[in-house]
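Got a structure here, written out as structure tokens. Questions coming.
The complex appears here without one of its protein chains, the remainder shown in place.
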Amino acid sequence: MGESHSGLRRALRSEAGKGLTIVSPPLVYSLLLLAAPLATIVLLSFWTQQFLTIDRTFTFANYEEALSDPLYRELMFRSLRISGMVTLVTVVTAFPIAYFISFRVAPNRKSLWLFLITIPFWTSYLIRVFLWRVILAYDGPVNGTLLGLGIIDEPLGFILYNANAVVVTLAHAFAPFAILPIFVSLERIDRSLLEAARDLGESHAMTFFRVTLPLAMPGVLAAALIVFIPTVGDYVTPRLVGGSGGTMIANMIYAQIFDLNNRPMGATLAVLAMGTVAVISIGLILLTRLWTGPKR
Amino acid sequence: MRGGGLKVYAILYLAFLYAPIVLLPLFAFNDGTVIAFPLQGFTLEWFAALLDTPALHEATLNSLIIAVSVAILATSLGLFAARAATRYKFPGKPGILGFIMLPLVLPEVIVAISLLAVLMQLGLDSGLWTIILGHSLLCMPFSIAILQGSFANMDQSLEEAAIDLGETPLSTFRLVTFPLVLPGIIASLLICFTISLDEFIIAFFLSGNEPTLPVYLWGQLRFPARLPVVMALGTILVTLSVLLLVVAEFFRRRGLKRAGLEDTGGFL
Partner (left out) sequence: MKDTTPPPAIITLDDVHKYYGDYHALRGISAEIRQGEFFSLLGPSGCGKTTLLRAIAGFEDISSGHIQLNGRNMEGVPPNKRPTNMVFQSYAIFPHLSVAQNVAFGLRRTSMSGDEKKRAVAEALEMVGLKDYGRRAAHALSGGQRQRVALARALILKPKVLLLDEPLSALDKKMREQMQVELIKLQREVGITFILVTHDQEEALVMSDRIAVMFEGEIAQLDDPELLYRRPNSRRVAEFIGMMNFLPADVISVSDGRAEVEVAGLGRAELDAAQCPGGAIVGAARIGLRPESLTILFEGQSPEGGRSAEGVVEEVVYYGDMTYYDVLIDGAPNKVSVSMRNMPGRRVLERGAPAHLAWDPRAMVLFS
């Protein structure tokens, strides 16, 4: 009874139908405000601009220029270098913290520690970066302390307005992003595995290297990606503490669009930056899989 | 003492994390026009100066309008996504959800210029509404992450029990689902509000001639004489953010308790 006309109703009432219906508002939103805009800049990157008029002829001219001009190349490489450095520093310094919270902190205190670590992240990014300029300044507290302790005779000039300052500032900004995924992967490790390793005769250190670290690798990888990807495109930090030697690709993208009035070139650089980051990220994921996956 | 060494390291790391925030009020209350040591003495002058800066008030109003709208829009959209993610299986689920969560890792500059490009191509002027749309995109993944926790913690048979006892799907949502995920909704609203209030890049690219608070701040950073005032403003902003966070965390924990669960550290 009613089986012939209930087909569509059933499809909509089925779990897949309901799921798709419910996910559609956020999905449509993301399609309109993320997918469409991303497609637009890809399109834009194949056009050219003379003063205020955009020439809509399809051309690779922007890409040729972006890839051959040493200035763009240098900025791209520098961005990747700085981000790579930030990623390395952040992940290496974050791991012991995640390890400490997961293995050494009492279970009922863990959420307090995590909360303490995430608080600074929620405060104004702009102000935090600016304060690093104050901290690292010629007459700032770092130099002040070192002078006061008699470790140096003259304020250090090389700690601000260069790539080092950018690395320190970004490592600070992205610390919670690195700590949380590593912590989660450490929490997932069955503690009896570590006892099993000890029982089978491994030392604490070797247990760490043969059991804990390999099992935490997914978290480490996630941490590395979650730090690396957004930092490549950071704008504020290089502007405030980077000086001329710390300028990165995002600053150039901004300049192309707003100062040089060359939106297609800005779009091209953005697409190139995204592409490079995507390729490196996928490479990193594959490499980690190869390294930690079951050996044949 | 491995544990001891690690603990010292952890405390030093916390000091590193909090260094900028601790310095902020020092300079905000410092009676000197230069942001440098040694400190000169206590003053409220810079806070007073905030009061008679009309441009600042305008920016604050803009920011509040944006943040409130974003909190509501992003949380509403997040509710749908979190519900779909925790309750239903559907084709393409990981891809669809991954795509919605993408802004979490995408460089903000990319999001900002692509939105800008669309506006320019459509010949539209940017304004508060464009920032609201951009910020909501950015906040949605955070909202989803929080609400997913709330939904996942809720036993699915609770809803079935309500329906079994005679309630309609709609009244079930009102009587059971909503009260149980309410703490998560409040936490999401607060977090989205905070993110939007602090967000700079998208606002910077899309603000046009209606600056938000961070955009206003950015403009002030160029004038050394204005820096102490910026410090005062920053102190207020940071205090506000921390307060909102503490409240959000309170609601998250209350949600856990309501669902009768132990707090295992918040992320598992």
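As written, the chains take the letters A and B, and residue 1 is the first residue of each chain.
Just so we're on the same page, a contact is a pair of C-beta atoms (placed from the backbone, for glycine too) under 8 Å apart; a residue touches a chain by one contact, two chains touch by 3 or more.
Quantities reported herein were computed from a predicted structural model and do not represent experimental measurements.
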Checklist entry - For the full complex, which residue in B:Val8, B:Ala48, B:Ala161 or B:Val246 touches the chain that was left out? => result B:Ala161
Item to check | Omitted-chain contact residue, chosen from B:Val176, B:Leu190 or B:Leu245 | outcome: B:Val176
Item to check | Residue numbers in chain B that touch the chain omitted from display | outcome: 155, 157-158, 160-168, 175-176, 179-180, 257-260
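Criterion: only the chains that are shown with their structure count from here on.
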Item to check | chain A and chain B: spacing of chain centres that average the CA atoms, whole Å | outcome: 18
Checklist entry - Along chain B, where are the residues that touch chain A in the complex? => result 2-3, 6-7, 9-10, 13-14, 16-21, 23-24, 27, 35-37, 76-78, 80-81, 83-85, 87-91, 93, 96-97, 99-100, 102-111, 113-118, 120-121, 133-134, 136-137, 140, 144, 191, 194-195, 198, 200-201, 205, 214, 217-218, 221, 230, 234, 237-238, 241-242, 244-245, 249, 253, 263-268
Checklist entry - For chain A, which residues are in contact with chain B within the complex? => result 15-20, 22-27, 29-30, 33-38, 40-41, 44, 93, 96-97, 99-101, 104, 107-108, 110-111, 113-120, 122-128, 130-132, 134-135, 137, 139-141, 144, 172, 175, 180, 183-184, 187-188, 204, 225-226, 229-236, 240, 250, 253-254, 257, 263, 266-267, 270, 273-274, 277
